[in-house]
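Below is the structure I would like to discuss, written out as structure tokens.
Apart from one protein chain that is not included, each protein chain of the complex appears where it belongs.
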Amino acid sequence: MDTNLALILVLTPLLGFLVNVFFGKSLGKTVSGAIGTIAVAISFVVSVLLFNQITSTGKGIEVTLFDWIQISNLKINLGFLLDQLSVLWLLFVTGIGSLIHLYSISYMHDDENMHKFFAYLNLFVFFMITLVIGSNLLVLFIGWEGVGLCSYLLIGFWHKNQDYNDAAKKAFIMNRIGDLGLLIGMFIIGSMFSTLDYATLKTAIAGASNLNLPLLSLAALCLFIGACGKSAQIPLYTWLPDAMAGPTPVSALIHAATMVTAGIFMVTRLNFVFDLATDVQSVIAIIGAITSLVAATIGLVQTDIKKVLAYSTVSQLGLMFLALGFGAYEVAVFHVITHAFFKACLFLGSGSVIHGLHGEQDMRNMGGLRKAMPITFWTMLISSLAISGVPFFSGFFSKDEILLTAFHHSIPLYVVGSIASIMTAFYMFRLMFLTFFKEFRGTEEQKHHLHESGSLITIPLIILAILATFGGLISLPGNSWLNEYLAPLFTKVAGEEHHLGTTEYTLMGVAVLGGLLGILIAYVKYFKQDNVPESNENITGLSKVLYNKYYVDEIYDAVFVAPVNSLSKFFRDYIETGLSAAVFGLGKIANEIAFQGKKLQTGSIGLYLFVFVLGLCAIVSYIFLAQ
Amino acid sequence: MIHIPDFAHATTVQVIFCFLAFITVITAFLTIFSRNPIHSAIYLVICFFSIAGHYLLLNSQFLAVVHIIVYSGAIMILFLFTIMLMNLNEQREVHRPRITRLGAIVSFCLILIVLITIFINSKPIVGEYDSTGEDFQSIKVLGKILLDEYMVPFEFASVLLLVAMIGTVLLSKKEKLNK
Amino acid sequence: MNVSTILIILLIGAFATYFSGDKLASKVALLFSLAALGCSIVLLNNYNAGENISLINSWINHPKISFALNGDGLGLAMVLLTAALTPIIIFSSFGNEYKNAKGFYALILFMAFAMVGTFLAADGLLYYIFWELALIPIYFIALIWGNGDAEERRKAVVKFFIYTLAGSLFMLTAFIYLYQKAGSFLIEDLYKVNLSACEQFWIFLAFFLAYAIKIPIIPFHTWQANVYQKAPTVGTMLLSGIMLKMGLYSVLRWQLPIAPLAAKEYMNIFIALGIAGVIYGSIVALRQKDLKKLLAYSSLAHVGLIAAGSYTLTLDGLRGAVLQMIAHGFVVVGLFFAAEVIFRRYETREIEEMGGIRTQSPKFTSMFLILVLASVALPSTFNFVGEFTVLYSLSQINIWFAILGGTTIILGAYYMLRMFQHVMLGETNSKTFSDVTLNEGVSFAAIIAVLLFFGFYPKPITDLITPSLETILQVINKN
């Protein structure tokens, strides 16, 4: 029964994918969209069933299908593990996935390749489910690379534009750098414990005496590099903003709500490994904090509505890693969930705006959309309040817990995180003010066509906004349902349960004030003073550096890509020809010897005979006289 | 060990041997040195006759006869015919460079010295010359061996001669021009 | 029924094809290659049922040479690869018109015959004969039916021929030396010979020269790109899909067990050479302008990794190497076929002149993309299984080997996706690109089906090859 449920869960999206690939075109746009949506919705229903089962029994379900790869000291099954963590992930992956599928039916309706879009989305859900429910690291890796592939396909969905293709390629390759780290981490773990299975690994580590801790730390570090690639942390974050080239639902689903949280999922899944590698945990925390700050600063000056949201995503992911670095896995998971709600809502809202403006993404050409698109405005406002940490919205609780954890472990990181939060509030409201308030700054024609999107677009928005508002309820401070639910996963005793004391309330107050401060600055700057960001040429000074994302792309190009390319040219033009010449040189040497030797053949019989006689003498005397 | 003929008390056989050997060597040299090919050929005939004499001395009459027929008769006639056919005389001989002569002399001396040194150095054990008393070289015996033990090579020799004959005819046939 | 049946089928097929005339040749060849495939599957069944399918007949008494064919799991796996790829290759050529087709198809079957012989031979000299025999058909195929300027082609092909032949001569020398020691060319006897470390070193080196040129391992690869480019695609497929597996297979079957001490002693050097090939091949592939050349260098990178896996002398390394050999065989045939499909429509192999095919031919794009992804070893394709196993074995030797070898994951993705982007994506091409025909589609589908099926379920192949690899490892570790 469990096996069947798991198989239905995984295979329905795959079936949807296959149907859409082979018959999508002939079925028509609406039908193919419906098939895609229903496939994911079925998975969602199954997830809910599994969730019920797990909450009632409190035990995970293990499903083993068959042997996959045999390696001498480890046997890798193709199997699934459905426990609290994976089912939680499943719920919001399939749940938000269904909503976004629904949304896409309307959003992508003008695209001639809509059936393909749904095929890819279904394939993505399939791989994401595989990633989440895999019972060992290698099955996770199937999903891990699979979602990377879907991300590649969907970023480059409009494949006629080579810039988009570049972005897609970049995403795939950067992810692969992380994947190599993940692989190496797997190798180390595999050779240390002879297993890649989570359950076995957990018992092996718990039961192991005198562990080789440095090696384990190295493994953890490698795994973290993998997480960096997928979850867009420094130094592998630059692909995510570029990934906004894809259609907006993709940005919402893959590059905000689900795929990018895979790194957090993996770290949480392997918490027993990371708990032992305390050095690596510090590294994670520091990188998380820096990422969140750097991305937030870049987000301050971006003018592309989706880029702002992209950097905001990177920044929020950084906060989650900050929490992971302190071993506060449940806090990170909590933020993943709330973030999924409000960020998906924000992206879908921005998609609605872009849809309304027929592809316009630059905020400098927006404004005053509040009246034309009220539902979009209100849902986005709610989500912005949530992400800014305004009290009683979901983001408030989760972000506050992260900062609280940070405060308990490291004041500097807490400060960095708080600054990033203030900036978040600022740029989110900058976005809101520039987009929805004041007068419309676009062309007359666009203005003429301004309209609220259809119900297929607004319904998911409303649902997500509701979730963004009340999502915080699953883990209220001091009375956390989530912590209890996830408790069986973690080895650590939940001794650090925060008592709500003065410190906590003070910190909460500070966070709220900070958020409000950010909103206030944005209000003053972009509503009162009616500033509009300068056009590209007029950006100077620090903002130019920020606007150009600290020139990180250029630096990467100069440091990694360009040398490899010139090395390639050098190899092609010199080494290859050189080696080839060396081989031909051998032939030429033989040729030359022959040419020189040919001169000995004078054709003069007398000379031949003379030499012959000499040779005869030499041989005969050697044979008879040498002894 | 080497048996040096004692000229003072030389037997008839020894005298004949020395005489024949002298003629052989001298005519051989003359064959090479005479400028006129006709003379060379005539000296060569003499040389062959003297070698036939050696054969007789060694009591192999059959070979001596065959030698005279084949060499002095057939081969030398061929030589003479060829020379005459080409109308060769000493004028046509190109004067050779000195280096060639030097080379020839050097190799002559060298190979002579080497061969003789080898022979002397190899310390041949020459004991008593045994004589079984059997007849081993009469025509009768030779014929038996030739047609018994060496039947196949004998046949092949005839084939060889036939082939050589055909080849010669083909080679000397004038090619028909422009055909 | 023993393994000689398949050889006989292929040989008869070659003659039958030649005498069937130009019109029927391709069909007859396909028929016989399918028969060979069927035969190999029957043999596989018999083998799995425990039947002895080997064959030993004495052939020449002095020197003692036997006509010995050994049908063990490893050999059978390689035979299956050959028997499965040959029909695909022949079928894929149906869209082309060849002059003197009967000779062409007969040579293909003859080459398959020689390669199957190489995989099965259990006698040193017989093996050597088959090994060299395989060279002759490809020489003519590349020379007569190749493309590009005839003079340059001749140069490239002759270079290839002489180069590989010269390498093989060292192997022959090694075999003759071994014969002096063992008094027989039979592989079991050669395994038993006791050689000093010094002798093993020289024999190892002699074998290595032959194999390094054939595989090719850098720096012996200079023939590869040119020949791949100049040969007709069928020839390139045969070369890259099967023939270079001969070299890799021989490393496992002959080189390592005969000279195990040397293999252990110099393991690191040869692994490093293989990995250098991975990195070098990947980097050179980045900037290739010719599609077939790019694929040639990608092939160089992949076989470098396979060779590195073989030289680890661990069960994982050998097993991964064999799995990767088979996977790479299918992928590379598919990729070259894709290049050919493009060439049939565009008459060019220059990447710059392509682009924008995706809008015109979505089906072809999907198939090509799957092959590209398989080539970069995406999990759930067969290549991943092999690559993962090989990399894992490398990590057991030294973690740096795994890291450096693992760069293939990054660089491979880089050059393959870059190629894919420039060939398939972008603005719609002005030249029309008709979608794949049924013939082409069937070839692609067959390859992709194999890759995906074994990607999820490699167990049949693993089970087939593991016992023979364990035997080989026992020989390696006997002292």
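Which chain is which? They are A, B and C, in the order written, and residues in each are numbered from 1.
Keep in mind that, in the parts below, a contact is a pair of C-beta atoms (placed from the backbone, for glycine too) under 8 Å apart; a residue touches a chain by one contact, two chains touch by 3 or more.
One rule holds in what follows: contacts and distances are computed from a predicted model.
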Complex member absent from the view - protein name from UniProt, among "NADH-quinone oxidoreductase subunit K", "Urea ABC transporter substrate-binding protein", "Na+/H+ antiporter subunit C" or "Malonate decarboxylase acyl carrier protein": "NADH-quinone oxidoreductase subunit K"
For the chain not depicted, the shown chains it touches: A, B
Of A:G359, A:G541 or A:G603, the one touching the omitted chain in the full complex: A:G603
Interface with the unshown chain - residue positions in subunit A: 597-606, 609-610, 613
Positions on subunit B contacted by the hidden chain, ascending: 2-3, 5, 11, 13-14, 17, 21, 24-25, 28-29, 31-32, 37, 40-41, 44, 47-48, 51, 54-55, 57-60, 62-63, 66-67, 70-71, 74-75, 78-79, 82-83, 85-86, 88, 92-94, 96, 100-101, 103-105, 107-108, 111-112, 115-116, 119, 124, 126, 129-134, 136-137, 141-142, 145-146, 149-150, 153, 157, 160-161, 163-165, 167-169, 171-172, 174
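In this section, only the chains that are shown with their structure count from here on.
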Whole-Å separation of chain centres (CA-atom averages), subunit A against subunit B: 101
Chain centre separation (subunit A, subunit C; CA means) in Å: 37
Centre-of-Cα separation between subunit C and subunit B, whole angstrom: 67
In the complex with subunit B, residue positions of subunit A that touch it: 606, 609-610, 613-614, 616-617, 620-621, 624-625
Residues on subunit A engaged by subunit C in the complex (per definition of touch): 21, 66-72, 78, 116, 138, 141-142, 144-146, 149, 152, 156, 159-160, 162, 165-166, 169, 172-173, 176-177, 179-180, 183-184, 187-188, 190-191, 564-565, 567-569, 571-572, 575-576, 579-580, 582-584, 587
Sites on subunit C touched by subunit A in the complex: 159, 162-163, 219, 221-223, 225-226, 280, 283-288, 314-316, 319, 356, 358-359, 362, 366, 373, 378-380, 385, 388-389, 391-392, 395-396, 399, 402-403, 406-407, 409-411, 413-414, 417-418, 421, 424-428, 456-459, 462, 466
